[in-house]
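Note that one protein chain of the assembly has been removed; the remaining protein chains are unaltered in position.
This part shows chain A:
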Amino acid sequence: MQPEMQSSELNVSVLLSVGAHPKTARSRRADQDAKALELALSLPKARVAAIHAGDAGDEALRQYLGMGLPALQVLPQPKEADVVPVLVDYLRQHPATLVLTGGKAEQGESSGMLPYLLAQELGWPVVPRVAAVESVGNGKAAVLQALPRGQRRALTVSLPCVLCIDEAAPAPRQSAFALGQRGKIEVLSAAVTTDSERADWTVQPARKRPKRLKVVKAKTAADRFKAATAKASGDGGQVIVPKTVEEGAEAILKMLKEEGVLR
């Protein structure tokens, strides 16, 4: 690891993509990427570098600059390129302690594989669904990971590492239009690797998924009738008429403990 990172400055690279509005598909700053940038900008003593691999002329990039970013590095890539090799090259040449990405892109394959592939190539650990970075220092970062159902888990991860920022991270600041126009877009030179595998895949607008039907596999008419008319009710649980209230409370507590919801 790089001990010189610990002392004063923290190099943070944020990987930004161009998003798309879920309904109109109009290009915009990607939601999770904007959250990642917000998180990077709010880290104390961080030197933030923002990188976009794609089309340097896209207007949506100005929305990131409008968040208070002085400059944005662009590795020019056509739409059908595989951006992993060029980003790996870039990160090898410009070492960073933290690489922040979103969880999934809003355009293209949206597979969410990019952070994992980067981490695999660079040999770094990767943590998905990060909601907050609590501290960075001593070769470790303490992060909070978002779990389903609004829960959080504390993790420490050794540096350098890749963190994917989740929906649950704090909302990004507004983008100021004038600031965005003033910001610099620096176009670097980059090799292009075409993603040939995907050339013959077919792309269609998302079809509505069929709703699952409740199939009743009943052998007799009576069972079918019952399945069609029965109220949604469990097959009768345990009913306790406790002699003392403590007895009832014990039974409830036992079940809560079994289910592991008592924290």
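Heads up, the rule we're going with is that contacts are C-beta pairs under 8 Å (C-beta built on N, C-alpha and C of every residue); 3 or more make two chains touch, one makes a residue touch a chain; residues count from 1.
In this section, contacts and distances are computed from a predicted model.
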Record-based protein name (UniProt) of the chain missing from this complex, from "Heat shock protein Hsp70", "Spermidine/putrescine import ATP-binding protein PotA", "Branched-chain amino acid ABC transporter permease" or "Electron transfer flavoprotein subunit alpha": "Electron transfer flavoprotein subunit alpha"
Hidden partner chain, residues of chain A it touches: 19-20, 22, 25, 104-113, 116-117, 119-120, 125-129, 142, 144-145, 147-158, 161, 197-198, 201-207, 209, 212, 215, 217, 219-223, 226, 231-242, 245-246, 248-253, 255-256, 258-263
